[in-house]
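With one protein chain held back, the other chains of the complex are shown just where they sit.
What follows is chain A.
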Amino acid sequence: MVAFIQSARSRISRVPLPIIIVSIILLIIVAMAILAPWISPADPTRQNLLGRLKAPGFERAGMTYWLGTDDLGRDLLTRILYGAGVSLGVAVLSVFVSTLVGVSLGMLAGWFRGWAEIFIMRMVDIVMSIPAVLLAVLTVAVLGPGFLKLVLVLGLTRWPRYTRVAYAQTLQVANLPFIKASELAGAGAVRILFHHILPNIAGPILIVATSEFGLMILMEAGLSFLGLGIQPPAPSWGSIMSVGRQYVEHAWWIVAFPGICLFLLVFSVNVLGDWLRDQLDPRSRTR
């Protein structure tokens, strides 16, 4: 037990400080998302038209609006807390869906070549050539708006980037002698793809996923702004910011605070992703 604690401590002490900091930021954001109903000072949708666009620190009827109010007099802090769940949820789930779809297709195309390659890579070209917003409008027109549909739309329009990376990486790794050696050892396609190719292409894919993560939050904001995503009055960071954009001259806080949160989230995910990629590579762990 003591040995375990010691080894855990030495393992933690080897984690660089910036990684610890961004991990704490991420934990705080996740906690905000989960605990929003209990820690919020107000109701996220209760309007107060007399108290619109009030600056941070505004007090009224015994309540302090620490981050001010928005254009309908709702408490900004409460809306940011509730919005964390929506933004985080959409980003995590849509990155998950598009990684799953994109990487599987890319590895299939790169490993089996032939017709699979032609079909999948042409699909990639086609999907990439359709503007995401157009596709989103079409999907929403058919399915109607909603959280899960938003995830589906984002997941199914963003997979081609992963496919291209996974495909190119698979082509490269598949020609290395150690893959030939596995074939000679008698390993089948499934074993080679999951045991040899996937771990060796995970690094670049992780980088794509972390860069897509921030983009997903922004796309959710854009689609919500167009009325195709999260429906008002439910808050998301993106929708708070797109509304606040109109008032930025008089009420900077509506854009600024969710913007800072967004920045911290995306930045933390990118830093952590970069570090994780290095940790995945045994070559960087040499004593």
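Methods note: a contact is a pair of C-beta atoms (placed from the backbone, for glycine too) under 8 Å apart; a residue touches a chain by one contact, two chains touch by 3 or more; residues count from 1.
As a convention for this text, contacts and distances are computed from a predicted model.
Engineer: One chain isn't displayed here; going by UniProt, is it "NADH-ubiquinone oxidoreductase chain 49kDa", "Cysteine desulfurase", "Carbohydrate ABC transporter membrane protein 2, CUT1 family" or "Oligopeptide transport system ATP-binding protein"?
Structural biologist: Missing chain, UniProt protein name: "Oligopeptide transport system ATP-binding protein".
Engineer: Which of these, A:Pro16, A:Gly62 or A:Gly186, touches the one chain of the complex that we don't see?
Structural biologist: In the full complex, the listed residue that touches the missing chain is A:Gly186.
Engineer: Going by the contact rule already stated, which one of A:Pro18, A:Gly57 or A:Pro199 would touch the omitted chain in the full complex?
Structural biologist: Of these options, the touching residue for the absent chain is A:Pro199.
Engineer: Residues on chain A that touch the omitted chain in the whole complex?
Structural biologist: These residues touch the chain not displayed: 176-178, 180-188, 191, 195-196, 199-200, 281-283, 286.
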